[in-house]
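Excluded from the complex is one protein chain; the other protein chains are retained at their positions.
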Amino acid sequence: MDTLPDVQACSPEYPINLTRVGLTGVKKLVKVLREEDRPIVLISNFEVFVDLPSNRKGANLSRNFEVIDEVLEVVVNEPVYEIEELCGEIARRVLSKHEYATRAEVKMKSEYVVKRRSPATHITCQEVVDIFAEAVAKAGHLRKVVGAKVVGMTACPCAQEIMRDLVREELEKLNLSPEEVYGLAARLPVATHNQRGRGIISVEVRDRRCVSLEKIISIIEESMSAKVYGLLKRPDEAMVVARAHENPKFVEDCVRTMAKKVVESFEDLPDDAVISLKQINEESIHQHNAFAERTATMGELRAELGLGV
Amino acid sequence: MDTLPDVQACSPEYPINLTRVGLTGVKKLVKVLREEDRPIVLISNFEVFVDLPSNRKGANLSRNFEVIDEVLEVVVNEPVYEIEELCGEIARRVLSKHEYATRAEVKMKSEYVVKRRSPATHITCQEVVDIFAEAVAKAGHLRKVVGAKVVGMTACPCAQEIMRDLVREELEKLNLSPEEVYGLAARLPVATHNQRGRGIISVEVRDRRCVSLEKIISIIEESMSAKVYGLLKRPDEAMVVARAHENPKFVEDCVRTMAKKVVESFEDLPDDAVISLKQINEESIHQHNAFAERTATMGELRAELGLGV
Amino acid sequence: MDTLPDVQACSPEYPINLTRVGLTGVKKLVKVLREEDRPIVLISNFEVFVDLPSNRKGANLSRNFEVIDEVLEVVVNEPVYEIEELCGEIARRVLSKHEYATRAEVKMKSEYVVKRRSPATHITCQEVVDIFAEAVAKAGHLRKVVGAKVVGMTACPCAQEIMRDLVREELEKLNLSPEEVYGLAARLPVATHNQRGRGIISVEVRDRRCVSLEKIISIIEESMSAKVYGLLKRPDEAMVVARAHENPKFVEDCVRTMAKKVVESFEDLPDDAVISLKQINEESIHQHNAFAERTATMGELRAELGLGV
Partner (left out) sequence: MDTLPDVQACSPEYPINLTRVGLTGVKKLVKVLREEDRPIVLISNFEVFVDLPSNRKGANLSRNFEVIDEVLEVVVNEPVYEIEELCGEIARRVLSKHEYATRAEVKMKSEYVVKRRSPATHITCQEVVDIFAEAVAKAGHLRKVVGAKVVGMTACPCAQEIMRDLVREELEKLNLSPEEVYGLAARLPVATHNQRGRGIISVEVRDRRCVSLEKIISIIEESMSAKVYGLLKRPDEAMVVARAHENPKFVEDCVRTMAKKVVESFEDLPDDAVISLKQINEESIHQHNAFAERTATMGELRAELGLGV
């Protein structure tokens, strides 16, 4: 079988260029470094694509499985500090192995473990968050993106204001001054609907020193009404509920807070770096979700916040 | 090709009996009757199985696709009043077409549309709920099950009690009597974590007059802290939030309330009918869910509630 | 509660514009007309978004649920001939109800039933396919897209050529001429790996007469190695397997064949209409999938095929 036919190198029946040809659902072990600890090895899900010119039948995926795998193996031997660097390295090598391609694209999804302390009793627990990275390599050019999707808690400001009206009506029946009524209603933990929210940030990375995944995860968490925790003792639970109700947020507020924090936290990112911010609230009063999104350059966000140069 | 080989009828390599052989993921249009309206035709997902003796290689699924399909087509021409009847009829016919089988099993999942009026402004809207049915046919015996999975809202009683303590501390700073403090704290809409809950009931049906899917759906909805709605104007939203906070429920409470209501609503079900009750709360303060379940006969539930004969 | 606070109309904490604010996971009944039949009513999944200026806190989703629902109800009362028209109408009305928005976007996914006859015995059966549509409304402008995702069978040409080499080696041991060996090897149903493929086409629609969903579905099916069927008697199964092995296709071939057929079938589509073509093969020899994609304008596809003006 030395002379196996190279069907992929033939001409295709119809001379159509293809934007992306590749593999999806490729699972690989990836070592992820955590500062305080030995590296942990996580199973990550990869997609790898190249473009294909109109004169070539196939992208030789069956032969190139080997290349992709080899690249992953090589890169994976070194613990990875930044997953977008990993995707970038794979994209560069995949492009160099496909002489007919002008563009290689790599996407990766994984899970990541964040340590937290509960707010009142300070017990340590783990939270699992979703992380992802992408890279697109073209001749002499590499574009990289890194991001995360994190669960938190959101409490609705609108329903809370309506409920606060009801609280004031109740307080007005007592022998209290208007100031006392207003002040008390503002201080009490007034009910509203609250729910799991999912915040997603992706950031275009030029220089690995500018952006850290830990910062992205913190920004998402801190842009909702409260963080969620795997383990809460009773005083912790009270603090989480109180915190969420003192800090109610619409789905729109979460995205705007993320925008503000991204601008503040990633000062060194250039004005043309693209940022995507999303929030999905799984509203407890509906079966459907509330959604908000902003996609913009850092320059646009800076300008809107009055922080542009 | 008249004399195509009947590979399925051969002896298998190893004479092992099989408990279930069949098809999963079969999608079919099913007409569902709604009282007030013309029938609606929903795409339903079926699983169909028979057992297989140790001396037969295959269950002839490739030939029996036809039988299953034919049975569905025939039955489907008449609007179905009860989906467990549909599964029962398919199971009976599948069993009769497989001379070598002693047992046929059919499962079906679909969606169902329930009309609701919002609680304050009485706007009509639709809610989609998941429904399911099963039937097992053996010689001279047919066992049928029907059920539903419905989304509602649950509010945590434990966190609310802790928050109510904080409310009382706040009220005690005013010039109020202890009775006034206690009474007011009990009346106010005090915050807690609330979330989407999913209740699931399945009921073994002997006689189609005993059990209706509408009743099952109502029981699930009414066993949580509040119903959810697709459309809520502001006064509706206030009523839903108020209702949930006046009626906080643990995941355990939801299952016990379902048990109580099932016993009350299905008086004609025999003592040996099997009931399964489940509740999953997608807690807003955690990434994980709270879960409770009871599986029992009607007789056992009646005895525990002191309602047995 | 006449004077409920309008929290949404307030100024937000941070003056960031939002690209999309809305609802996801909204399930609604939609009547779909089929030519030969009474309309069928399917549960469809909607997403509805508007943009939001930097000076407004919330998109009033809680108030606008009503608008969205009302729009759906009105439109839904008439059977829908084209789902992209439905999305277009919703997008137009949503935009007109949000005085502060400059853009409304609607997405819809549903299932659709296609009737087929098995290839040899001509038994009728149903296939369920996924359909989708989108519309974006801006001042004086409406962009609409319609598409489908359909399952079929693909057989690998590369592995088949390798296996055909083995067949030739085997035939060469007989007393046959080289021409007989070559001719016979070319005619025999030589093994290869085959699998479920999923083809996806989306087409930008300007004029409802140009594009039909049935044509899109047919193009996807006919661009793979063979169609799949719910019900196949033994001679049908032989024809499907034979057909797939006479017509092996790489994932790239499927996309190029779709491109060719789209250009041929939608002659009236303008050159600037955007077309997206994707194919995913769930390869039987791997856990991962093969993927190919082309996104282009009709004009680009016509030019590559030498059919441009």
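Order of writing sets the labels: A, B and C. Residues in every chain begin at 1.
Following the convention adopted for this analysis, contacts are C-beta pairs under 8 Å (C-beta built on N, C-alpha and C of every residue); 3 or more make two chains touch, one makes a residue touch a chain.
None of the values given here were measured: they were computed from a predicted structure.
From the set C:L142, C:L184 or C:L305, the residue in touch with the chain omitted from the display is C:L184, counting the whole complex. Note that of C:V26, C:V48, C:L61 or C:M153, the residue touching the chain absent from this view is C:M153. Residues 127-128, 151, 153, 158-159, 162-163, 166-167, 170-171, 174-176, 180, 184, 187-196, 226, 228-230, 232, 234, 237-238, 240-242, 244-245, 282-288 are the ones on chain C that touch the missing chain.
Listed for chain B, the residues touching the missing chain in the whole complex are 1, 4-5, 7-8, 12-27, 47, 49, 52, 54, 57-59, 61-62, 65, 157-159, 161-162, 165, 250-253, 255-257, 259-260, 280, 286-296, 301, 304-305.
Think of the hidden chain as still there; on chain A it touches residues 1, 4, 26-29, 40-43, 62-63, 65-66, 69, 111, 113, 123, 125-126, 128, 230-235, 237-238.
Operating definition for what follows: only the chains that are shown with their structure count from here on.
Highest inter-chain contact count (C-beta pairs) belongs to A-C.
We define each chain's centre as the mean of its Cα atoms; on that basis chain B and chain C are separated by 32 Å. Taking the mean of the C-alpha atoms as each chain's centre, chain A and chain C sit 27 Å apart. We define each chain's centre as the mean of its Cα atoms; on that basis chain A and chain B are separated by 34 Å.
Looking at chain A, residues 158-159, 162, 286-288 sit in touch with two or more other chains.
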